[in-house]
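Missing here is one protein chain; the remaining ones are kept as they sit in the complex.
Here is chain A:
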Amino acid sequence: MLELIDISKTFNPGTVNEKKALDHVSLKMKEGDFATIIGSNGAGKSTMFNAICGTFYVDEGAIILDGKDITYEKEHRRSKYIGHLFQDPMKGTAPHMSIEENLALAYLRASNAKGRIFSRISKKEKEMFREKLSLLDMGLEDRMKNPVGLLSGGQRQALTLLMATVVTPKILLLDEHTAALDPGTAEKVLNLTKTIVKERNITCLMITHNMQSALELGNRTLMMDSGSIILDIQGKERETMTVDDILEKFKEGVGKRFDNDRILLSNAEK
């Protein structure tokens, strides 16, 4: 479904702030794969998501989605088939527009491929929104005319999830989308994510800092560090892995880098 072939990105090249954010990353996701991604801050997790979304173009390598090369496709064109959720619940919805209008926007943008910019939402579609909202079990189906700004962070995030999947995306990118919510709401949104992804067999990548859910959710776990994927576990190996094991691996990965740094420094001293 999604294939990253040897992609690299360096920010501010040639300056003191030069940062190699992605370092020859390759990844192949099969249809219906659900991978969790862990890694420390600055490891390149979000950068990888932004590369897939087209927030910037990669320096080298290729991004293939569903057999199509999208490496140089514009961001707003890709977003037709990519769902992207952020940590900040305020980012994904328009606060002064009603729940219904937000859903309509998400639905219209993804469903009509081209040309129909004057299309409107029909009664039947409104009914469909209502049904989908009732699945959230947050009482939002009775507040469809209310502006989204009145909703709580958890409700907004659940709505954003619904908007991202109202038309099934080819890939869903979840960037710590429950990190800003209280534990109870976070669990609810996470369960919702699980159900939707499973029901519709959506290919999904999820960044998380929660090692437990990193192992429990999905069928694959990736670990990133310094712009590379340093660990990719699935199947039997993943089933038997515990949080302690993964923390150990994490230290190993990070430790290796420290060792390298030390070698570099000692070389410099000589």
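In the analysis below, a contact is a pair of C-beta atoms (placed from the backbone, for glycine too) under 8 Å apart; a residue touches a chain by one contact, two chains touch by 3 or more; residues count from 1.
As a convention for this text, contacts and distances are computed from a predicted model.
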Name of the absent chain as recorded in UniProt (options "Cytochrome c-type biogenesis protein CcmE", "Glutamyl-tRNA(Gln) amidotransferase subunit A", "Regulatory protein, luxR family" or "ABC transporter permease"): "ABC transporter permease"
Identified contact with the non-displayed chain, of A:K74, A:R200 or A:K251: A:K74
Residue of A:S46, A:T71, A:T93 or A:T178 touching the missing chain in the full complex: A:T93
Residues from chain A at the interface with the omitted partner, ascending: 53, 74-77, 79-80, 84, 90-97, 101-102, 104-106, 108-110, 112, 116-121, 145, 147
